[in-house]
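Below you will find the structure I want to go over with you.
Note that one protein chain of the assembly has been removed; the remaining protein chains are unaltered in position.
Chain naming follows the written order as A and B, and within any one chain the residues start at number 1.
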Amino acid sequence: MGMQDGNALAGPLSEVFAVDVTAAQRLCPGCGTDSAVGALHVYRMATAAVARCPVCGEIAFRIARHAGALWLDFGGGGALRIPVG
Amino acid sequence: MSRWTTARLVSRTKESDTARTLHLDAPGWPGHLAGQHVDLRLTADDGYQAVRSYSLSAPADGDRIAVSVQPAPYGEVSPYLVEDFPEGADIEVRGPLGGWFVWRPDRTEPVLLVAGGSGVAPLVAMLRARLALPEGPAFHLVYSLRGPQERWFGDTLDSLAGRTEIAVDYAYTREAPPGSARPVGRIQQAELLVDGFTPAQAPLCFVCGPTAFVEHCANALVALGHRPDRVRTERFG
Partner (left out) sequence: MAALTPGFRSRRRAPGDRLPPGQFLTEGFPVLSAGPTPAVATDRWRFTLTTETGDQHVWTWPQLTALPQADVTTDLHCVTRWSKFDTRWRGVSLDMLLDGVDTEARYAWVESYGGYTTNMPLADLRNGRAWIAHTYDGRPLPAEHGGPARLLVPHLYLWKSAKWVSGIRLRINDQQGFWESLGYHAYGDPWREQRTWGD
């Protein structure tokens, strides 16, 4: 499957965020690009995805949906395993 | 937070020889913005589940929502939705989703839409939302498709004939209708330079289609001078 946009992660993100996160902005610590989450570049594998800066490719976050939990990793701090039905 | 709810298939309408629009009844639907999508979840009798995203192809209409589906060869979900999912049956739906690739009816700047194949679905939702307004900004759709038989939303697009502020150009890539002046082939950068929608007019640009198509057109728009943050993209992957 080819690259997608951050838009495509609105569904899984909606499982744990009360607001739509794809409209949020992110300032890339790697290259200084300010971009909407919906405009990040997304690579998927099975039920996981990694979202990257559209300019420099630095990882913004990773997300995975496994049985009973949504995994969310913003890098460095270890993935959060959030119980979801 | 979005939850899975149940929607019922009311009817299917034909968009091309192979593609269909599914009209679903989703009780309690909260409404949506043009450009948003839904996730559909299917459950097989052995418990296997598949989730797919589909753009909503019509503006909000009470509890009624529409998604338009091109069956992928050997696909797991899309051929089922087009051919086998029975009318009257239920499917799980989550949405509306996404607040970035959307057009809000209170925006006043011109809107340039660039569609590749089935990527026309969310863009026609925007066009239809504009058509529902008595007045509003100028819209221009550039629609790239293989041939005339693969044109979706023919009734809506044909209704634009004679209008000046809302128009559509077709870019046929394999086969053009008789008498077409444009040679078949992929969209050239110059074709995206449309009077009234140049970078000087600072339009909102929405590009949707297969990944390579979106990459090509979004790069062309930025090369023409559009600000990158005003070129919004949705790649089907």
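General observations
As a convention for this text, a residue touches a chain if its C-beta (ideal position, glycine included) is under 8 Å from a C-beta of that chain, and two chains touch if they have at least 3 such contacts.
Model, not experiment: these values are computed from the prediction.
For the options B:Y54, B:F85, B:W152 or B:F206, the residue in contact with the chain missing from this view is B:F85. Considering the whole complex, the residue from B:R12, B:R41, B:R64 or B:R230 that touches the absent chain is B:R41.
Against the chain not shown here, subunit B presents residues 4, 6, 41-46, 48-50, 74, 76-77, 80, 84-86, 89-92. By the touch definition given at the top, subunit A reaches the unshown chain through residues 1-2, 41, 43-46, 48, 50, 52, 57, 59, 62, 64, 66-69, 71, 73, 78-79, 81.
Criterion: only the chains that are shown with their structure count from here on.
A separation of 23 Å divides the Cα centre of subunit A from that of subunit B.
Residues 1-2, 37, 39, 51, 53, 94-95, 97-101, 210-212, 229, 232-237 of subunit B are the ones touching subunit A in the complex. Interface residues of subunit A, counted against subunit B in their complex, comprise 1-8, 10-11, 14-18, 20, 22-23, 35-39, 44.
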